[in-house]
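The complex appears here without one of its protein chains, the remainder shown in place.
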Amino acid sequence: MENYVPFLMVAFILFAIGAIGVLVRRNFFVVLMSLEIMINSAGLVFVILSYFSGTVSGQVFFIFVAAVAASETAVGLAIAVLMYRVRHTVDVTEFSMMKR
Amino acid sequence: MEWLLLLCVLSPAVGCIINGLFGRWTYRAAGVIGSTFLGISFALAVPLIIYAIQGHVVDYSYYHWIVSGKFTVPFGLRLDSLSAMMLGVVTFVSFMIHIYAIGYMGGHKGYARFFTYLNLFVFAMLLLCMGNNYLTMFIGWEGVGFCSYILIGYYYEKKTAADAGRKAFVTTRIGDIGFIVGVLFIILYFGSVKFTDVFAQAHMISPAIITIITLALFLGAIGKSAQFPLYVWLPDAMEGPTPVSALIHAATMVTAGVYMVARSAPLYALSPTGSLVVASVGAFTALFAATMALTHFDLKRILAYSTISQIGYMMIGVGVGAYWTGMFHLMTHAFFKALLFLSAGAVMHAMHGVLDMRLMGGLRHKMPQVCIVMIIASLAIAGIPPLSGFFSKDVILSEALMLGHPIIWLVGVVTAFMTAFYMFRMIFFTFFGESRVPEGMHPHEAPSVMLVPLWVLAVGSIVIGGILGVKVHGHISIEHFISLTSPNAFPIVHKYSETLLIIISIIAGVLGIAVAWLAYIPKGAFSFRSFVVRTFHPLYRCFFNLWWVDEIYNFLFCRPFWHVSERFLWKAVDVKVIDAGVDDVGRVAGLTGRAVRILQTGFINNYACWVSAGALIICGWYLLKIM
Partner (left out) sequence: MTSMEAIIFAIVSLIAVVGALGLVFAKNPYHSALWMVFSFVGLAGLLALLEAYFLTVLQLIVYAGAIVVMIAFVMMTIDFRKVGGLSKFVPQWLWGLIISFGILIDLFILASKMKIDVSQSGKNLAIAGSNTKALGMELFTHYLFPFELVAIILLVALIGVVVLTKREIK
């Protein structure tokens, strides 16, 4: 295989779909899951370039990305639970405490 | 030796720092601390002066302050006969005045502040005298100017004092510009500011350039040493506390100009024109200031005009090229003028701040010791042998005549007569005759902490001239000493009998005292005075109104300046341009804030949108660049 463009296209489409999810959805959990998609597509780009340039380093970075994504998910979920306990909602438009 | 020298110069700075930082806690001890560090400085100065008398020279650069290519400015000190003399005068007189000030300033507001400033002043003055290059000298030069400003305005709550401080600062600043220009010329043509380098190359520079440099430097001296036409700040400077008047505006700072000219002797020696200007300005100032002192009633202002006049003498001395005479007079003057000011301060202290002589009279019964020392000082300044003023004034006049300046000599003699007259007018007015002291005021003798310095200075005023100025085995010791550094510049053109000249100057002095006695002591004195006043009415008015110099300056410089300031700078530039500009800046910031506030919705998905949009724009920008 020497044509990397289709792979990159798929990764970028996934990234854009994830971005749409983050920017338009109200449910905080869906936002988190969309973030997962975005992060995974970024990891996928690492692996694609690792394959086509013939080094294994990109795969190592996928592992790092996965680990950081796991941490981020865990903290994000904790915040979601906390917000639910404080505001009794998971609607991101209700999370406007930063304004005051 | 060079480290001893540094220590000697830095000692007052240490005192200044201690009093300045810890003045809140040293309150009562501030005076003792300040005086102690001055005492250390004086004690260290003694071996240094002896070292210099033995003919040694210390010239040491501690570190390089400015390095720019080949041009370097070291921070260095120089001890030679000239600066050794200044070192002695400055440390000794200021030590005495510090001790006096312990008594005089006791109970005043800002006691520690006063000694902080005073120590700072002495430090700056030592830097001025001991620097081994023009820029180090300039630091001291500006330092003493600044200290003078803050000390004149010491009673800053009094408007006249604050105004006087400002006047002194602005006026001397005019002169300082001249000094800066002179130093810049020196840098331009000599490529160095060190005295040794400059003087070694001086004969290789064209005389026209040397003349420009000397005149520019002398402009600095005019401002600092209160010569005509920049003398107007000195009488007003008497608003400061009396020790300040004695130390700064009589004994040390105002003589800095004389010292500077003597220090630059190799330059002035190459420029007869520059030297002649120095001598002429000195002579004119001496006469002019003496006429103004004749009719004044304010004790300290008489002394201020007398100081201006005496510095004029020194300028004659250094101007005719006999540098040692100017420095000699500087030294004796430092003693007797400090003494006069301190006695005047004692009188003022006793009279609760009154300085008008019309409210005094007959004080010799109340304060006999002050009366005696003041008479000693007046005899010294009047040039009565064998007191110190006689020797120094006489050598200035005789050198002026022998070096070919008969007019200056004549002016000097007339001024000597006037000096004797107004000094004894002051003595008779203050200490003799009927008492005119207002009811409820009880003048008293000064406390001993003030009297001791007075007596020390009085002894100095009596003997110092005789010790240094008497001709022994054909040469005068002070002449020999100063000439090691600044030898006479020009050859003697006429030879006169010294005895004759001495007799003439004694006659001038005695005549002045006699006229003063005639005018103020005998029964018919008042009719005699009114007769004189009527006869010379226009002249009297000129004297009494100080030649309207302040009014002329006011009309020529201040009024146009005010008008320009008010009509143009304030009403047009300030209000319409600067203020409006500042307001608009504020308004623009406010409007921007109001616009940007819309963006702060507080919704996180809005923020996410902005972040993404930012990323989009930045990536897009770079992609456009690579496309």
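Note that the chains take the letters A and B in the order they are written out, and that residue 1 is the start of every chain.
Keep in mind that, in the parts below, contacts are C-beta pairs under 8 Å (C-beta built on N, C-alpha and C of every residue); 3 or more make two chains touch, one makes a residue touch a chain.
Remember, it's a predicted structure, so these values are computed and weren't measured experimentally.
Touched by the hidden chain within the whole complex are the displayed chains A, B.
Chain A residues in contact with the hidden partner, per the touch definition given at the top, are 1-10, 12-27, 29-30, 32-34, 36-37, 40, 44, 47-57, 59-60, 62-64, 66-75, 77-82, 84-86, 88-93.
Where chain B meets the chain that is not shown, the touching residues are 603, 605-606, 609, 612-613, 615-616, 619-620, 623, 626-627.
Rule of thumb we're sticking to: only the chains that are shown with their structure count from here on.
In whole angstrom, the spacing between the mean C-alpha positions of chain A and chain B is 79.
Those residues of chain B whose C-beta lies close enough to touch chain A in the complex are 600-605, 608-609, 612.
Chain A contributes residues 19, 22-24, 92-93, 95-100 to its touches with chain B in the complex.
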